[in-house]
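Would you mind keeping the following structure in view while I ask a few things?
A protein chain is absent from this complex, but the other protein chains hold their places.
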Amino acid sequence: MRHSNGNLILGGVTLAFAILVIFVWIPLDTQTGLIEKVRRQVTIGDALAPTIAASFLAIGGLMLVLFERNADDQPRVSSQDVLFGLALVASVILSVLVMRYSGPATISIWNLLSGGEAEYRLLRDTAPWKYIGFLLGGTMMITLLVSLVEGRVRARTLLIAFVSVSVMAAIYDLPFDDLLLPPNGDV
Amino acid sequence: MKRTLKAAIAAIGLTVTATVGMAADWTPPGPIKLMIAFRAGGGADTQARLIAEALEEKMGWKFIPEQVTGKGGLNMANTLKGQPNDGTAIGLAVTETFGYNMAAANAGMSPEDFTGLTTTAGFQMGIVAPSGKGWASFDDMIAAAKGGQDIRFGVMSPKLADLAYLLGKAQGVEFNIVQVKGGKAVMNGVTAGDLDVGFMAGIQAKGVAAGDLVNLASGLSQPLVQTPEAPTMADLGVDFNSDGYFVFVGPAGMPDDARKSLSEAIAAVANDESSKAGGLIKKAFGGAATIMGDDLTQLMASDYANAGALLDAASE
Partner (left out) sequence: MGTLDYIWLGILAVFQGPELFSIFGLPVSVTLVMILIGFLTGIAVGATPGLAGPIAMAIALPILISIFGYTPDALLPVMGFLIGVMKGATIGGAVPAILFNTPGTPDAYMTTLDGYPMTQKGQARKALRVAHFSSASGDTFSDIVLIICAPFLALLVEAYLDFPEKTALLILSLSFIGAVIGGSPAKGVLSTGLGLLAVYIGTGEDFYPRMSMGSDHLSQGFPIATSVLGVLIIGAVFKEMTDLWHQQRKSGTPPQFTDEGNQRLTRAEICRLLPFVGRSALIGTAIGALPGIGSTLAATLGYTVGRARHARTKSANVPDFGEGASEGIAATEAANSSVSGANLIPVLSLGIPGNAAAVFLILAAESIGGFNPGPSVFRFTQDVVNPELVIAFGLFTAMFIANALNWTIGGLFMRSMGVMVRIPKHILLPTVLLLTLTAIYVQETRIEAIWFALGFGALGYVMRLLAISPLPFVIAFILGGKLEESARQAFAATGGDAWFLFSSPISIGFIAASIGIILFSAGKKKHAA
């Protein structure tokens, strides 16, 4: 029986990454070495713990290469799975961006139309402004994800998404005074 | 429902304060973000949340507390620095953050990037050992160390580690200085016997009163309220001390009316021992100490300027 060489590749990549972390990332990006001397006392520096973490990675990678190269239970990763995963993540990213910027954008448009000088930051705890981002972005997220799985876009999905996002907003926002729906903590 | 109720209370509160004529000429233009540089659930965090709660009730302001912890308060300072300075973003840390920590980190921040609002309380910083050790005084411990005993000295910040080191140096002994996360961890270590002695910033009060712990020395320039006979840092030959306060700050350049209203309102709550926040401050930190305005600006600037001397002394 022909084995997949998935474990071999994974082990090799892990090993390479661990070496990169130990010899490049950690030395360049920590303030103190493995151990250091302060106040006439030798103490553990900030580089030691990540080095040990990377050693775990290296040991894991080495074990994959040495012991489990020919294991039976190696997963076969299809490019389909990877692409679908990417599509899922991309949908979420897009929706979160909408969530983050649609509120401030609405205010700017409002300002343009009315000549006002409202600031989203100061209105982020005031209805209806505070709901704009969450409702738009959330509805978009659920609609996109459901449509991806179903392989088609339906008006019904949009409706279900909007209703469930509204319920969610109500659960988190109405009863609690000091909970901020996304993105209202940032702006 | 709850929301409308709160709004109604807030509205009433607002009219009341307006008629009384307190510093109500300034109101925050929006909700105030309160960044807390301490872990959730501890005394410092509770203090911040209780003060916010009291101000919401009393002034009708709206607070949104959040945790920004880590790096001795520097993470909070770094985040706060970039916030708008109209009074809608403030933070709670300790003066050590803006003094020693900022100087030691050398991360391009200084107290000038911030507007000091008010301190709320100081620390009753003691050097504490379990009574089971049989040490009645600081000298007993030094004698034990000179007798060849390894002494594990628990501290909760780099500044205190420096002080512990200098203390050992002045007394001619070498401590094994162990830095742990927070005063509670020092106390746990000392009671469990993992540590022999350690700095505690007030949480030792109950244990000392019960006779389980002993204040061997004061970490301050002044004697401790609870154990006035214990020597101070200066008595023990160290020119530095751990005097410090909890302090509310905002970003640099906060307008005077906002600064004044915020600091006076916070100080009023801290000083009011009948309020929940004031009660906690009395119980946990031995009472309020409110330094504000130019005094505070000066205090923060001099802490920062003097930190270099301690850093130098400790690296010798």
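Letters A and B mark the chains as written, and numbering starts fresh at 1 in each.
Criterion: a contact is a pair of C-beta atoms (placed from the backbone, for glycine too) under 8 Å apart; a residue touches a chain by one contact, two chains touch by 3 or more.
Since the model is a prediction, treat every value here as computed from it, not as a measurement.
Q: So which shown chains sit in contact with the chain we cannot see?
A: Visible chains that the missing one touches: A, B.
Q: From the list B:Glu66, B:Asp140 or B:Glu264, which touches the chain that is not on show?
A: Among B:Glu66, B:Asp140 or B:Glu264, only B:Glu66 touches the chain that is not shown.
Q: Mind pulling the chain B residues that touch the left-out chain?
A: Touch set of chain B with respect to the missing chain: 39-42, 45-46, 49, 64, 66, 68-72, 74-75, 78, 101, 104-107, 150, 152, 158, 176-181, 188, 191-192, 194-195, 206-207, 210-212.
Q: Spell out the interface residues on chain A facing the chain that's missing from view.
A: 6-7, 10-11, 14, 18, 21, 25-26, 29-32, 35, 41-50, 52-61, 63-64, 67-68, 70-75, 77, 81-82, 84-85, 88-89, 92-93, 96, 100, 134, 138, 141-142, 145-146, 148-151, 157, 160-161, 164-165, 168, 171-172, 175-176, 178-183, 185-186
In this text, only the chains that are shown with their structure count from here on.
Q: How many angstrom lie between the CA centroids of chain A and chain B, rounded to a whole number?
A: 35
Q: Can you check the complex and tell me which residues of chain A touch chain B?
A: On the chain A side, the touching residues are 38-41, 119, 121-125, 174-175, 177-178, 180, 185.
Q: Could you list, by residue number, the parts of chain B that touch chain A in their complex?
A: Residues in contact with chain A: 2-3, 6, 29-31, 33, 62-66, 84, 88, 161-162, 165, 174, 176-177, 314-315.
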